[in-house]
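Data block below; observations after.
Note that one protein chain is taken out, while the other chains of the complex remain in position.
All chains are identified by letter, namely A, B and C, in their written order; residue positions are counted from 1 within each chain.
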Amino acid sequence: MDMNEKLSFACDYAKGAHPDILRRMMETNMIKTAGYGLDEISESARNRIRKACECERAAVEFLVGGTQTNAVMVDALLKSYQGVIAAETGHISVHEAGAIEANGHKVLTIPHQYGKISAGAVEKYLEDYYHDANHEHMVMPVMVYLSHPTEYGTLYTKAELQAFRNVCDKYGIYLYVDGARLAYALSCPENDVTLTCLAELCDAFCIGGTKCGALFGEAVVVPEPEKIPHLFTIIKQHGALLAKGRLLGIQFDELFRGDLYMKIGKPAIESAARIRKALLEKGYRLYFESPTNQIFVVIENDALKRLGEKVEYGFWEKYDDYHTVIRFAADWGTTEQETAALIEIL
Amino acid sequence: MDMNEKLSFACDYAKGAHPDILRRMMETNMIKTAGYGLDEISESARNRIRKACECERAAVEFLVGGTQTNAVMVDALLKSYQGVIAAETGHISVHEAGAIEANGHKVLTIPHQYGKISAGAVEKYLEDYYHDANHEHMVMPVMVYLSHPTEYGTLYTKAELQAFRNVCDKYGIYLYVDGARLAYALSCPENDVTLTCLAELCDAFCIGGTKCGALFGEAVVVPEPEKIPHLFTIIKQHGALLAKGRLLGIQFDELFRGDLYMKIGKPAIESAARIRKALLEKGYRLYFESPTNQIFVVIENDALKRLGEKVEYGFWEKYDDYHTVIRFAADWGTTEQETAALIEIL
Amino acid sequence: MDMNEKLSFACDYAKGAHPDILRRMMETNMIKTAGYGLDEISESARNRIRKACECERAAVEFLVGGTQTNAVMVDALLKSYQGVIAAETGHISVHEAGAIEANGHKVLTIPHQYGKISAGAVEKYLEDYYHDANHEHMVMPVMVYLSHPTEYGTLYTKAELQAFRNVCDKYGIYLYVDGARLAYALSCPENDVTLTCLAELCDAFCIGGTKCGALFGEAVVVPEPEKIPHLFTIIKQHGALLAKGRLLGIQFDELFRGDLYMKIGKPAIESAARIRKALLEKGYRLYFESPTNQIFVVIENDALKRLGEKVEYGFWEKYDDYHTVIRFAADWGTTEQETAALIEIL
Partner (left out) sequence: MDMNEKLSFACDYAKGAHPDILRRMMETNMIKTAGYGLDEISESARNRIRKACECERAAVEFLVGGTQTNAVMVDALLKSYQGVIAAETGHISVHEAGAIEANGHKVLTIPHQYGKISAGAVEKYLEDYYHDANHEHMVMPVMVYLSHPTEYGTLYTKAELQAFRNVCDKYGIYLYVDGARLAYALSCPENDVTLTCLAELCDAFCIGGTKCGALFGEAVVVPEPEKIPHLFTIIKQHGALLAKGRLLGIQFDELFRGDLYMKIGKPAIESAARIRKALLEKGYRLYFESPTNQIFVVIENDALKRLGEKVEYGFWEKYDDYHTVIRFAADWGTTEQETAALIEIL
């Protein structure tokens, strides 16, 4: 429950962690281990992730947050004069305060459709770049950044990811997938992109913990580790190496014990589906269809004001002078009671 | 106890957190709060720190780790062409993988004595710089970086800090103190540098959590907040903004409940004193005197080999072909039994 | 004449320098002067520029090239977490290989109309930024970058510049004008933006030499020098400080002797006007109206092939599958014979 007693669907990182994680943290609290992720728990977590990805030789590293993870991985894969292609709505394009540029790399944006870009648009971008007589005066594009689910909660299909891979292979560039909300894709019936699929198609990707049941933490997977030598030092240089690295190990070791991570997003997907159905029944207009844990509604401003007295929501964008787009986000811990309470209010 | 059952005095960040912290984390786990440190618990922690520093108007921000904190704060205070003066043994000089340089700033090193530099040496550096006809071709020094305790466990006195402040004022430059192990200074009888004193003399300083009872976290204090506008965005750009910022708030709210932080280092100081005494009694040679939780011993290589079978220690440096300097580190949770066990082994 | 004997209107930096410049360079060749622009000739050039701008107290510095100048000045005015607003076609946005990002700053692009942006669009951008609840997670916009003439040869009016100034004042941000082709504006009848006007309205601007009669060189003007302390060191850090700085001094001292710079673009403007007139008479289609030394023509691909055998032109962009947009550029040294020869060919 919200501290200030108001129902909250504002975001999916407002709570703490899955109980199993806290329990393990308690159990291991006074054990002494090696620092910097060199401990046995972290190694166990790495192995569980490798197994879940069906990629025994992958490098797996744990970082604390999403912006940090993107900044480190883009910097790790790009040379100083290279840039990364992303949707103009991509997290790295807008909401990371210039963390990519802080490391000297340009984010090369292309238009999106509800958070998604297409392999065709990327191919066109690359064609235009190499056909431009002045391309050596321009930032060299060597990576495609995707988020799955996207910032709009939409999903890529496996076929779409394969198409990106093909374009990347054609031009010899990297494919990176930001899975900050990956658990919500994995629990979503519409999704056909598995961890195995990501390990097959990506040069690197991350598995989100912060929004998916952990206190904090993202697991980076590099299926072919030789692509990023000295990743440990790169992480350290970015100030992203956690001294008590086992705290990340513990969290991912629990998330990947059994199939917890594969199903942890299910309550959120079910809640979101119920909310969407209720909204449509009550005559609300959805801004667009998105199948995961986020719901985007176009709402009349006066109605919004009344709603705001009873529930916390996320402001998305101004729709017109009379309407606003808002976001509800369910999470791994959303209860049926909370969902019912929200529907009651709507 | 060590997972692999061996006594460990290798470092002071091998365990988890003080029980009060874990308890509070459990209690608050399912509460929903605002993200990014904008929650009420973080605000409470800020206020407790302000009070402990006797500086109501200070900006207080929480970051995850030490290298990150130093990188953010140096970058926040320096302009692109400016550098920071530090001991050649300073953490930023050696063991942060170039995190300062990654942001474009040069670390300008001066010789140390057991981790300490003197205000006189800094003044000399600045004099030489400004007297050099070519100084506009050189990196402009605008900050002094100190650690307290230093990387060698040594301490500055209040009078020494005041002397640094005077030099900084004379040249219009910043004084920054890295307090990654500050709790061990505050619990040390030899120490006369209080939090109030730091708030009076520094432009910014950090209060270490990671090595001082927290799972992770450093609290940055800026006594005159107008010196660093937009610190929030700077933190975000560095990938250093924790989504569930309250996790940092919880830890520092507990550490600064009552006088916990002031006394949390005491067991370590007492353990270290006992170990030092025992070492001298048994004929060992201390590398140098350091009054806090770290002990540096010159040990014959064969003896070291035998020791290593029973206890984990930190390698410090090669002394000569026959001797090595090692470090023992006690921490806030070191028990009398552990201390006795180590002394028994020595 | 072109080395390979073909008529060339490909760009405006294909020749050497105005004869007065080379003469002065010969005369002064064996004189010894202080380096780094600290010589008397550079000081004379600075004073002439100050006088031409009616701004006695301006700082004037000389740099070698355009990309370098933009990178240095943006970095000099921005803090590490800040960005610059520019047209998506701005030179800094596209054709500087990420030089702005290399220094950690994001170029925040807005749509253009033939190279121009509007003060209204900038105001909208700033309003949206400050109204966005997440704006502290985004790059802070603190500068507007304009080019005059633009990359499309179009011009801003004094009234338009004043409108930008008003928006900048409203939000407390900088206005920077890139005058790489400024001489062609100053010689253009449509232009009402004088040097005095730039000095009044801009926080900094540059006066192009490379494309305007010099061998190389851009003069940076900062009307209120206290806005950029230590500009000399910033230039040096960027590798942009010319050892024999007098070479830049000589060139700008000649360009600003009498009113040479004010009229040096005239031959180009007259040539371009004649070419435009001839194109229209011969039934060609201009891509858009631009009043300065560049002419943009939509040309059928087969006709272009024939044209390319007799004259060098600049490729601008693909128009459709059957047409191409090309650019002719006249320069300060274009002769009436060259113009006649081109018209003959068309």
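FYI, contacts are C-beta pairs under 8 Å (C-beta built on N, C-alpha and C of every residue); 3 or more make two chains touch, one makes a residue touch a chain.
Here the structure is a predicted model, which means the values were calculated and not measured.
K.L.:
Taking the entire complex into account, which one of A:R57, A:K124 or A:H137 touches the absent chain?
P.N.:
Considering the complete complex, A:H137 is the one touching the chain left out.
K.L.:
Decide which residue listed in C:L215, C:L307 or C:V325 touches the omitted chain of the complex.
P.N.:
For the chain that is not drawn, the touching residue is C:L215.
K.L.:
Among B:G16, B:G90 or B:G104, exactly one should touch the missing chain; which is it?
P.N.:
Final answer for the missing-chain contact: B:G104.
K.L.:
In the complete complex, which positions of chain B touch the hidden chain?
P.N.:
80-81, 83, 94-98, 101-107, 133-134, 136-139, 315
K.L.:
Give me the chain A residues in contact with the hidden chain, please.
P.N.:
Here the touching residues of chain A are 75, 79-81, 103-104, 136-140, 230, 232-234, 236-237, 241.
K.L.:
Using the document's contact rule, name the residues of chain C that touch the chain not shown here.
P.N.:
Listed in rising order, the touching residues are 1-3, 8, 10-11, 13-17, 19, 22, 25-26, 28-35, 39-40, 64-72, 96-99, 102-103, 210-211, 215-216, 233, 236-244, 247, 333.
Here is the rule we go by: only the chains that are shown with their structure count from here on.
K.L.:
If we define chain centres by averaging CA atoms, which chain lands farthest from chain B? Would you check?
P.N.:
Of all the other chains, the one whose centre lies farthest from chain B is C.
K.L.:
Using the average of all C-alpha atoms in each chain as its centre, how far is it in Å between chain B and chain C?
P.N.:
Taking the average C-alpha coordinate of chain B and of chain C, the gap between them is 50 Å.
K.L.:
Using mean CA coordinates as chain centres, what's the chain A-chain C distance in Å?
P.N.:
Taking the average C-alpha coordinate of chain A and of chain C, the gap between them is 42 Å.
K.L.:
Of all the residues in chain C, which ones touch at least 2 other chains?
P.N.:
80-81, 103-104, 136-139
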